[in-house]
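With one protein chain withheld, the remaining protein chains of the complex are depicted in position.
So, chain A:
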């Protein structure tokens, strides 16, 4: 057992070389969390240091405060207090007085920090499968099975002291000593690998000559299998043991992505090598770091799997796009994040367009647009480029949110995802405005500036070209294109919200004019007013015509002259937008009007939601004849409201049309099912889609038997998968699934035969189970009888029989990603919910345990969350919450909270026995201190708290004595002003201007800082007070001008970080690590190579492993 402790330990050593830019540098602040710092030296002198992490416990002392407003502001203050962009940090090092004021010559300072990391909860993630055996046995075991693997996710201050900011660049030298059976993969070039003297360990030496920020540094250690990319030998792939065949297949097209990006950006991949590492229990599916990306191992697949292939390719493309924008070029400040996310998302979109086709691309854009519109309308606006003029709470640009968007660490995860989504959509809007050619020119310019800068020796401003700010980006756009995109930026970037249009029209026959009315809703939450051009496309008998209308303040109506007289020439073909000419059956249309259909903003060049009214036949024409997939999808969703035989026919035709985009056809299936249900009393013929499916997929000779599977045609494969799922949604007059349909699905399962198929049918079978699930309807229950086997409905018995068999077979022959188990668990929950079988959580609990495949666990947890809500079970809620606190997999913990938010056991508006003081306390405690090691988890907990109790004090709590004042006007509770004074600490209050915000350039606040820093409570309250005070002039106004901000940083932070080196000793099989950052400017400063050797032999405890002594040569060695 004692070994177990060793497994999770890292011992490290960091060296930073700092070039002060101010004279009075006497304090150095770094970011560091959960590290135990043993010793700090500055230029060989022992330096006193203070370690204080205010985010460990957000709200101290107080015990009564339970409202989220208070928490959010306290949390924001705590994060601000250690914000590296503002020059703060958890670790404050006092520069020994001997090194002060050495005249005007600013000498290089070297900071050495020894630290260890014991059982880290965040940052570093150890995955150690529970394999029995002594050390030797384990050692012998490493070869075959995977004993240990380890990887890391972004928050860097969690695993080594650094300046955890994207804007602090420096070069790196990293050394990792690990067990000989392991491989340590990290950023930069692997220079050499050397055994330690006892030959039990190896040291990996990495050098990253390109200036890189600490958050872009990562490490993965494990018994990886290695695959050198057969097309590009500088690219290396790593996977866990036994997965090599999958890795080979999954990576076989990576070179195409490389080629694509390099071609469109006309720029070589900036790093000299690239590494992909596939790890288990990944924090996120894809994360990119300088010259390496870490993926979830679950993205690997074999050649037999269809559905996973495009997803994996997308993930790779995303990761690679972020290599250019995000890793190589990183953000200047948090407010500029949208530019990088936007650009990487945009070029990723271009890749999608090229690889998966224009249809897929437009479908994706529509999907993303729908997603962001839905989110913003529900949750309030997403602001891409927030500006914080003062530090004041009143200036909060997003008062509708229950969290602050001032720091990435306080953001809700969902919000961040939507933020990324909006960013790339806005980037696409910019492209619409300035053309793709210019857009790519801008990117190329940014990249070439950055790569010139990266090869420079350190000079104070040179490297800043590698940081991208909103301002620089916009300037570059205006330089390249000469166009002013100011209004566009103002509308979508500086402002939050989307546009909501309502459109309707009338045709004026006398004037032959189309009278179009477009109204807007800009008062409800998440909306904004749009003024500007809008494109309207009108398909008439004589062709398709685009009209640019101007949306203005007060004009709602627009007259559009029509080109065609109502049908004079009957037999003529009708020209479409794409030049195609088609025959149409015009009998359905209004004889007086030449209009076939009308589309508002067809190119999605506004972030909007359009609700447009036109007659059902127009939607049907649009579905049949408009060639744009977006238009077809819009028509399908509109047709749901028109359950007529004509709609049915249009949908059926689309379903049968093989040229039609398969996702449109899939959507048509579900729409057809809805229409069929709406017209159940008048429906003629067999159940919807049945004859169609029979014709497409069943044997000619015996129509009740499906053909043996052959998925070589992917379009029909997807259709074959979808149709049964949609058909199962059909209901007869009694609101039951028709017997025909159920038997049909059961037959599909029975006759399913995959023996001759090149592809796996696991997704297909999973969908058939989903179809069975969809066919379920609530059981008729008499007197609430207990559900037993005997009173099972006959149909349900058949369904249950299939599910049991599938679930059991899965144990013997597991399917890819256990898709079938996942579907079965969902089906069982549905059976329980509909009262066919007794509601019981124990099955799901066993599948939710650690040790099952993650998809299975999530499915089981989803069922449990649902159970908790339906049965109002506090036992299960407790079980889930304890899993949130204790589960080894971060993703699962995050996911449980996400699921609870999506399907909350109760909400702030409903009463529930579950809502009690104990739960409030528990969640509060978790938010406050329990989740301090994981930003994402803490924000998830905040979300859940908001969902359950709202912003104000939970209603189930007794009112504290005057603790809160309810502001009815703003509908929120605020701190009682009378209790504020006691929160602040006098000394701090008295010198507000001098407190930490400006960092090191204020000497006089030294005493206060040092003393109060012990008491993080005072620290936070102090910041709380700062937030409420009117802004001091000149304080912290970095959003106005970025050049200014930058100099500010240089002033405050560049002082800090110029060279950085570190050693990490990760105990036992995963062993020692050495990280070192160095700067090529070093020589410019005239230091000899020897002097700057980061590791002097005086270092006690750790054996000096062979470390590179010839750094200067290596600096230039990145050319190839």
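The rule is short, and it goes like this: contacts are C-beta pairs under 8 Å (C-beta built on N, C-alpha and C of every residue); 3 or more make two chains touch, one makes a residue touch a chain; residues count from 1.
The rule is short, and it goes like this: contacts and distances are computed from a predicted model.
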Options "Coatomer subunit zeta", "GTP cyclohydrolase 1", "Transcription initiation factor TFIID subunit 8" or "Protein FMC1 homolog": UniProt name of the undisplayed chain: "Transcription initiation factor TFIID subunit 8"
Of A:107, A:509, A:805 or A:902, the residue in touch with the unshown chain: A:805
Residue of A:193, A:652 or A:878 in touch with the missing chain, whole complex considered: A:193
Chain not shown: contacting residue from A:301, A:826, A:869 or A:895: A:301
Contact residue for the chain not shown (choose from A:224, A:463, A:744 or A:906): A:224
Residues of chain A (touch criterion as defined above) contacting the omitted chain: 129-131, 136, 139-143, 145-146, 180-183, 189-200, 202, 223-228, 233-234, 236, 240, 242-244, 246, 248, 273, 280, 297-298, 300-304, 699, 701-702, 705, 750-751, 753, 755, 757-758, 760, 786-789, 800-801, 804-805, 807-809, 811-814, 816-818, 828, 831, 837-838, 840, 842-843, 846-847, 849-855, 1105-1106
